[in-house]
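A single protein chain has been omitted from the complex, and every remaining protein chain is retained in its original position.
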Amino acid sequence: MSETQNLTLVQAVRDGLHTELARDDDVVVLGQDVGKNGGVFRATEGLYNEFGDDRVVDTPLAESGIIGCAVGMAAMGMRPVPEIQFSGFMYPGYDQIVSHMSRFRTRSRSRYTLPMTLRAPYGGGIRAPEHHSESKEAFYAHEAGLTVVIPSTPRDTKGLLASAIRDPDPVVFLEPKLIYRAFREGVPEESYTIPLGEAATRREGEDVAVFTYGAMTRRTLEAAENLAEDGIECEVVDLRTISPLDREAIVSAFERTGRAAVVHEAPKSGGIAGEITAILQEEALLYQEAPVKRVAGFDVPYPLYALEDYYLPSVKRIEEGIREAAEF
Amino acid sequence: MSETQNLTLVQAVRDGLHTELARDDDVVVLGQDVGKNGGVFRATEGLYNEFGDDRVVDTPLAESGIIGCAVGMAAMGMRPVPEIQFSGFMYPGYDQIVSHMSRFRTRSRSRYTLPMTLRAPYGGGIRAPEHHSESKEAFYAHEAGLTVVIPSTPRDTKGLLASAIRDPDPVVFLEPKLIYRAFREGVPEESYTIPLGEAATRREGEDVAVFTYGAMTRRTLEAAENLAEDGIECEVVDLRTISPLDREAIVSAFERTGRAAVVHEAPKSGGIAGEITAILQEEALLYQEAPVKRVAGFDVPYPLYALEDYYLPSVKRIEEGIREAAEF
Amino acid sequence: MSVFDRAYDDPVRVLDEDGEVVGDVPDLDEETLVGVYRSMRLARHFDGRAVSLQRQGRMGTYPPLSGQEAAQIGSAFALAEDDWIVPSYREHGAAVVRGVPLKKTLLYWMGHEDGNRVPEDANVFPVAVPIASQVPHATGAAWASKLQGNDDVFLCYFGDGATSEGDFHEGLNFAGVFDTPTVFFCNNNQWAISVPRERQTRSATLAQKAAAYGFEGIQVDGMDPLAVYSVTKAAVEKARDPSEQRPRPTMIEAIQYRFGAHTTADDPTVYRDDDEVEEWKRKDPIPRLEAYLRSEGILDDDRVEEIEASVEKQVADAIDAAESVPRPDPRELFEHAYEELPPELEAQYERFVALREEHGDEAFVGE
Partner (left out) sequence: MSVFDRAYDDPVRVLDEDGEVVGDVPDLDEETLVGVYRSMRLARHFDGRAVSLQRQGRMGTYPPLSGQEAAQIGSAFALAEDDWIVPSYREHGAAVVRGVPLKKTLLYWMGHEDGNRVPEDANVFPVAVPIASQVPHATGAAWASKLQGNDDVFLCYFGDGATSEGDFHEGLNFAGVFDTPTVFFCNNNQWAISVPRERQTRSATLAQKAAAYGFEGIQVDGMDPLAVYSVTKAAVEKARDPSEQRPRPTMIEAIQYRFGAHTTADDPTVYRDDDEVEEWKRKDPIPRLEAYLRSEGILDDDRVEEIEASVEKQVADAIDAAESVPRPDPRELFEHAYEELPPELEAQYERFVALREEHGDEAFVGE
């Protein structure tokens, strides 16, 4: 077993980028302020000095240009890792994402493939200005050809990022910035991968299966501990890959419990929770003992920060939601 | 009762635009080839001649510019009706849609509102080139602040379009081009509205509730007739407004049948069918007798036309899906 | 000869760095000149106080404007009463001139949506955070105004970084094609966060980008309030009352410098030298205008002190007022997504109200 470092999630991003830049010359990091500045969250700190301006590239302020250039680079066999400064600014590049990034393989019948990883900090809770708190993973999950990853721990972050960068196909990698620095975890120094498409069980319990991901994972675990005091035992499943979903893990957790809740900070309507609910009743209706409870952001634009605590699922809201599923 | 004309769906679009242009000087139609050319589907035929270049405006080729200018116009109290030539080309303007069109009211606490209607032909089945057959209504339905409308008949089209244009808030109006010219219907000559947010029951039946919209409505009705021969009676509900959904109509149809299917041509994962399934089991689990069956496009990029018949839900696939829900 | 008949890289100047006249002084009365001076001081003082509020945890992330006062205030003064501004997120200086109270600006950066509810009588668009996305709005709004038969002009602000975005291009191109009464005002403060102007684009000037849209582009010393005023005024007049040869829109590149950090979340020492900052500080617009006004006998120590005091009071009052606004009612979350609450949202709202009643506001605290 290799040495471990005690890293926060954002340090694990940096470490993961560092490892991949070091092991593969085709890896290029590009985006706004990723170079000299080291990224607005310091996710690329020091990489510019170590790998130089050709590998860690400050770009002009243009998301479609960044993603579109990365598409061209990837088509030529490089492994670009474009960063968008906040996921709320991915939309100017949306056409490149859904018309090209997701479709180059299909369009060219695999003559051209795009081994690229589009990173962005995402989600709310850090008192940031408008558009800096979005969680719109559903926009990407509905697009075939993409894999959408959202880690929730430092260790996973490094391993999933390595898998994403080495994946032959494009990955959207969304980093929950609420927990960028929330805690540390031992992260192996050496390079390792954690497979895409596999959920992780964070807590075992036989009463309710709770599916979540990203920053909501910790809140859900806390809610689960509170509920345990009342005798409600939750199985907490961290999805990690939002698309394609780990149906097997989802269904099997549900089959054991017959009750489920899904927790995400994205707006409820049209969010991932609906998809999971549909999967559950498609595959395991006969096990179902209660409605699947969705605990999610409200169907309104993400508010400015004075009210963001009311928008995001809190531990209490999660607890209440799970309790409903348990007590139905 | 006023005179009626026998119109196709695309003629009803044109008639609806005509009526609104005539009744309200603030209405402006703008987009690529909407003027002199009358639109690539002739949805704006003759309007340029009648209302002139200031009301029916050929724009440069730039979707973000079209939608962004419409946002500015609407903020000044006009009622712009931008057209995007095909819904597959709305993505270059996606940022304007989700960062501004949906959010101006919230951002300004209703000082600025956007009475604008973004139209686009959408969906597959007409042997069109790549990107011309998309059905990604879920991308818009997940965005709070927007209303998303998809008509399925000429009569509805005119009435819903009038409601959309007169609505104080932004509407995304997607027109199923597969049935642009598929059939005619008596459409009142005078101006009338059909309320947004209300589904329409197209067929009554007590065995399975089938929810659908757009071009799939006719196919679903055909499937329902076939199934009736086997003694399976479907209630077919045409959603018409995809977001916000008519929960009441959806739930009440389900309560009567206990079985449901949802039919749409958009990809299955992350599509509207998942959301409807989630609503049903949230609100009416105790009525549920079978898994809600999703009959949808596959989770792959829309193919070029040689295979599109295999991609789109066919009458048979719909029939089989409903049958599964009926016979579970 | 028009002020626009000059090379792209020949910025218009009126005052030099010491406040000496080196160009055509615009014809402004004393009151207006003092108004410009006072507004710049107000913006500067507000800025310092806002930064320290943020440091003290009394406000969220805030984007400072020090160094950029001349560009904002000089341009805002060039507008007629019914003209409009379409800002990005850094134009609090222009906004206050155009009728947005400082209290609103503070509230906005304190995370209250109400801060972005521009007063009905102020012709100001809401703050736009996604870079360059307000540019097409300015074109569309100006176009609407023209279609409605008005003669209002729309002044749109954006940064040097914004010129790289597609929306900049599309917005200016539409303005050219539809000949809209829009003035595109680029606050070239040399940096887009850590990305220097030369890395943003290889074009020698930003002003020359206007050529791509068939209208005029011009550089101005953006730290010279009188030069900014003159150029903006000329552009506004042309937009309002165009002649045959000259299209209405103009792009102004105002050369300036942001003295402080990009936002309070940014540490500029990581990417730029103090020397550079010091060099630009020599161009500080405030002492420049003050020197000129003193030399003209329009300002003296007393008047300056009086202005100082009134500016300090105005800012202090605004801070008091903003800080005494209670946290918005949480129910406001639901109030402005649509004119009427759709049923699902209403259900969410009711559940929300019930949860608050049952568990109190603690139910909504994160962890």
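Each chain carries a letter (A, B and C) given by its place in the written order, and its residues are counted from 1.
Keep in mind that, in the parts below, contacts are C-beta pairs under 8 Å (C-beta built on N, C-alpha and C of every residue); 3 or more make two chains touch, one makes a residue touch a chain.
Model, not experiment: these values are computed from the prediction.
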Considering the complete complex, identify which of A:Glu189, A:Glu206 or A:Glu248 is in touch with the unshown chain. A:Glu248
Specify the residue from the set A:Arg14, A:His100 or A:Arg294 that touches the hidden chain. A:His100
Counting contacts across the full complex, list the positions on chain B that touch the omitted chain. 32-33, 35-38, 40, 58-65, 88-89, 91-92, 125, 127-132, 218-219, 222, 268-269, 298-301, 303-312, 314-317, 320
Absent-chain interface as seen on chain C, which is shown: 164-170, 173, 176-177, 179, 199-204, 208-209, 211-215, 247
For chain A, which residues lie in contact with the unshown chain of the complex? 28, 54, 57, 59-60, 62, 64-65, 67-78, 80, 92, 95-96, 99-100, 104-113, 144-145, 147, 168-169, 197, 244-248
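As a working rule, only the chains that are shown with their structure count from here on.
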Averaging C-alpha coordinates per chain, one finds the centres of chain A and chain B separated by a number of Å equal to 31
Could you grab the centroid distance between chain A and chain C? Build each centroid from C-alpha atoms only and quote it in angstrom. 35
Quick check on chain B: which residues sit in contact with 2+ other chains? 64, 92, 95, 99, 106-107, 144-145, 244-245
Touching at least 2 other chains, the residues of chain C are 113, 116, 127, 130, 133, 166-167, 337, 342, 344-345
